[in-house]
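Just one protein chain is left out here, and the rest sit where they should.
Presenting chain A:
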Amino acid sequence: MATIKSIRSTIPSRYQKIKDNVSEFFIMLDRVYSFVLRFFKEVFLPPYEFKEVVKQCYEVGVRSFTLISLTGFIVGVIFTKQSRPSLTNFGAESWLPSLVSIAIMKALAPLVTALIAAGKVGSSIGAELGSMRVTEQIDAMEVSGTKPFKFLVCTRVIATTIAIPLLATYTALIALLGGYLNVSQNEGTSFTTFMEQAFEPLTFVDFWASLSKAVVFGFTIGIVGCYQGYNSTKGTEGVGKAANGAVVTAMFLVFIEEVLIVQIAGWFR
């Protein structure tokens, strides 16, 4: 009897907990929606912080450049190397440049760039704004008659939206270079032949979809990092949570967006 009683007594509290979690989730969704809406409201209104946007673009690019160069190159080499045996089984080694380019351009370059940027740039934005929030630097901007949202959030989101597509394009080229070096070493294919074969199967829609993906990923990484940092609370613990939340949420959203954009691009083919 006691066991049944105790189970009964836990049911309302469990129900309440689920109810609280669900309502918290919707409250958070509402906050995120308001944050994104505020971005679009403020980004088109003067004053425009061009200098800060350029500075942030530079920061985003420089912060990720070395890692992206290395990762892009390795992805190109490894993907080519791993794909060769399967194609060899069908006597289709000559398709290797096409296969590599399709995989890199359509999926790997934007995705790899976005994941690295989420880790490097997203966490950095989350931690930076989070630390500014808890040390009252954002309040200091507010009381000095400046608009911290415009200066801190709009500029960073614009920067990631511009810089990440550029980085993704760079990753694609570096990965293709990695693929070429591997193909050249094994099959003796010339650079011109490799590039001709690599770009032949790609259409305008492929480039457009890939670029769109990178733009959406860039926006997502920027807005998530800024949201987490700007709304950070609870001191240094909050800063850590903001940085961590920026990475985890951005990566999760990047994968969801990848699926959605692939689906949408499929309708245009």
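Things to note:
Just so we're on the same page, a contact is a pair of C-beta atoms (placed from the backbone, for glycine too) under 8 Å apart; a residue touches a chain by one contact, two chains touch by 3 or more; residues count from 1.
One rule holds for everything that comes next: contacts and distances are computed from a predicted model.
The complex includes a chain that is not drawn, and of the options "ATP-binding cassette domain-containing protein", "Acyl carrier protein", "Phosphoribosylformylglycinamidine synthase I" or "Pitrilysin family protein" the UniProt name matching it is "ATP-binding cassette domain-containing protein".
Contact with the chain not shown here comes from a single listed residue; of A:Glu136, A:Glu196 or A:Glu237, that residue is A:Glu136.
Within the whole complex, the absent chain has one touching residue among A:Arg63, A:Lys81 or A:Lys147, and that is A:Lys147.
In the full complex, chain A contacts the hidden chain through residues 47, 128, 131-132, 135-137, 139-147.
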